[in-house]
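Worksheet: one structure, shown below.
Every protein chain except one is present and positioned as in the full complex.
In order of appearance the chains are A, B and C, and numbering begins at 1 in each one.
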Amino acid sequence: MTDAPTSDELMTILIARELRNGELAVTGASSLVPVAACLLAQQLHAPDLTLILPSGVVNPRPGRLYRSAADGRWVPGAEAVGSGYDLFEMSENGRLDVMFYGGVQIDRHGNVNLTATGLDQGPLPAFRGPGLANTSFAVVSGRIILFSAGHTPRTFVERVDYLTAAGHLDGGSSRADAGITTQGPVLCVTPLVTFDFDEAHRMRVRSVHHGVSDDEVVARTGFHLPTEPPWPRTPPPTTDELATLRHIVDGTGELRA
Amino acid sequence: MTDAPTSDELMTILIARELRNGELAVTGASSLVPVAACLLAQQLHAPDLTLILPSGVVNPRPGRLYRSAADGRWVPGAEAVGSGYDLFEMSENGRLDVMFYGGVQIDRHGNVNLTATGLDQGPLPAFRGPGLANTSFAVVSGRIILFSAGHTPRTFVERVDYLTAAGHLDGGSSRADAGITTQGPVLCVTPLVTFDFDEAHRMRVRSVHHGVSDDEVVARTGFHLPTEPPWPRTPPPTTDELATLRHIVDGTGELRA
Amino acid sequence: MDASSPPPAARTVRTSKATALSEAVALVPSGSFVALGGLWFHNNPSAAVHELIRQGVEGLTIVAAPPSSYAVDLLIGAGAVRTAYLAHVSFDHLGMAPNFRRAGESGEVEIIDGDEALLLGGLMATLEALPKHPVHSLKGTDLLRRSPLAGSSDAFGGADVAAPAAMAPDVCLLHAQEADIYGNVRYEGTPFCDPLLAKASHKVIVCVDRLVDNDEIRREPHLTVIPGYLVDAVVETPYGAHPCASQGHYAHDEERLTAYMAAGRTAAGWRSDYLEPYVLRPRTPQEYLAAVGGAERIERLASVVS
Partner (left out) sequence: MDASSPPPAARTVRTSKATALSEAVALVPSGSFVALGGLWFHNNPSAAVHELIRQGVEGLTIVAAPPSSYAVDLLIGAGAVRTAYLAHVSFDHLGMAPNFRRAGESGEVEIIDGDEALLLGGLMATLEALPKHPVHSLKGTDLLRRSPLAGSSDAFGGADVAAPAAMAPDVCLLHAQEADIYGNVRYEGTPFCDPLLAKASHKVIVCVDRLVDNDEIRREPHLTVIPGYLVDAVVETPYGAHPCASQGHYAHDEERLTAYMAAGRTAAGWRSDYLEPYVLRPRTPQEYLAAVGGAERIERLASVVS
């Protein structure tokens, strides 16, 4: 028996399963998990997936992971290095199929806040977040996969204090009504569950991970979940998925640290 | 005694004299003469002049001239190769100090036509010219140096049939009145003369080259010249200028072909 | 599972974009809007254009890099072009483009004059998903007054600011020196506007003198000018730019280009002395190569052409 997957390994594998062959995927800050997921998907079922790092590096193949998605060591052995103008046009033209976002807050409609909390109490925030470099990608990318290493009522909130990246806004047709033609968030992976969205664009539990109780999910989610437990169980990582991840993608065990 | 300068050599040397140290100069199509002039000026008095070829190649140093300013052989040994977006921004932002234009027609106010003639007689032109890739550079570049290998009444006309590149428009303050803040044409070099512009922005003879009579200039110019002969003589190439051109810039004698 | 078991191999094979010339060109049906790369007679997608003409494609709308040449003139001469967005067409120091000039004087082709800023502005509008892109630099010119490309101009800073509408060609045809089978493309000369044309187009076909291994591309990632995700088909066409130049591989063929222009003095002469023997009669790039004197002759060009 090998070691059980860590939370990061599990999330990596679950995100990898959602990526399709031929897609163009871009990652942002603090993105070890989605970067690893793209590299894993390339090994498993999506060899034609293109990964662009937030630094503009295309299809890196370093033989290991680096924790900063902007690390210069992703460059040697990559296929191309994009320019600042490439970056601008990608922020506008909708060429991207998949974008990944984490958040200080993620709300029940998949909106993301990385800017500030507590702005309702005055001009100064209670908490100042780092901000989001690529807000626009949430509007123009084909679809969004959300992820969060934390799953608490403070992270998963009813409504974000500041709407940094557009999810489904107020739910229903409000995203389309705002003139946004892309799909928006389709999935959110946490250490506890995989969320997806119902037809009213409300975040709902798609499956609960091994070792997590339905009650724990309810207790640690800060908004009302639209469906009732019991929820399906997440199909666990296969030995093949885990072996590929550990041997080919993450030889130095960054996802196990 | 060495051979007398050819017409192309003479024009090259005369243009080189007008270039200042530290300037950023860009050339267009069919630009053997201005390219050679920039390279010569770098050798003589303007080592800090930057030459950008129309292909985006920066500061080539091929050890000889190539007749096409876009020739790929200007690339090896150059200092940089610009991108398409570089090109666009340079067409807009006024970074360029000097631009060079030849023309199918050049008029008494230094306007250039490379598009078509005879458009007053109907929708189709009597003569269709090649067009001008970088029209906008005439508006945004610091100043313009005109050159023409031909000096005939058909080239030097009262008014261009199509205003492809903006010179001094209708003369006087009309260029500034059109919202153009750059200097416009300051000089025009031909095999017969060097023209400059008077305070009303009319093209006038600054000097007549060796072996050319004042009468010939009048006869071969299609517009009224604002000053009367006798005109000053063009200071001939110095032995140093000619030797530098032939030995360092144009070792294969392209300007003598 | 046993963590010490050998690593599994990749499950699926990455898809090659290497395509035969005739198949690639089938992506360009009659009536398409085609972008042509290169500049003057450097990096022209000549082999692809020869094949297009052989396949009888017609009714094209074209746009080319601001200074264009052989590929544009050839398509116009062959009667394949209905509308052309162009800034400059010539053979640079060798002279005028004969078919372009004739078509402009006869009105057979709708020539829409732009300039660098208008053409690139229209392409950039597509890249930036804007209906049009502001361009302020045409003040005082007849282009601003006469070119349909200048567009409605009041939108962004006044009546003397142009606003070319977004231009999105159906297919882009490029010639470059090297690519891998996944479409990662490198240039030895200047890429010029090829990346912009590629990004603005729905499909991209790149002809290269030489396919290289993906590992070779990965050894110098900074040299990749067009990344594979932009490319739909890669065609290995040795000498595929001829009679134009492909930097590092062969110079332009001044003798053939001069002969082209001489033949072009009349439309009939150009058809009988150029189009027939060099484009229509050879059925493949190999036969074209033989018709112009063979690879050995072309290889010598870099040293003999001034």
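The working rule: a residue touches a chain if its C-beta (ideal position, glycine included) is under 8 Å from a C-beta of that chain, and two chains touch if they have at least 3 such contacts.
If you're wondering where the values come from, they're calculated on a predicted model, not measured in any experiment.
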Which displayed chains the hidden chain touches across the whole complex: A, B, C
Per the touch definition above, residue among B:Leu19, B:Leu44, B:Met203 or B:Leu255 touching the missing chain: B:Leu44
Hidden partner chain, touching residue among A:Thr6, A:Asn21, A:Ser68 or A:Gln183: A:Ser68
Candidates B:Arg143, B:Arg159, B:Arg204 or B:Arg246 - the one touching the absent chain: B:Arg246
Missing-partner contacts on subunit B, residue numbers: 1-3, 21-22, 24, 42-48, 50, 57-59, 61, 75-82, 88-89, 92-94, 140, 239-240, 242-244, 246-248
Absent-chain interface as seen on subunit C, which is shown: 128-131, 133-137, 155-157, 187, 222-223
Subunit A residues touching the omitted chain (full complex): 29-30, 32, 54-57, 66-73, 75, 81-85, 87-88, 91-92, 114-116, 123-136, 138-140, 162-166, 169, 175, 178-180, 252, 254, 257
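Operating definition for what follows: only the chains that are shown with their structure count from here on.
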Longest centre-to-centre distance from subunit A, chain (CA-based): B
For subunit A paired with subunit C, centre-to-centre distance based on mean C-alpha positions, whole Å: 39
Gap in Å, rounded to a whole number, between the CA centres of subunit B and subunit A: 57
Where subunit A touches two or more other chains, by residue: none
Contacts with 2+ other chains: residues of subunit C: 124
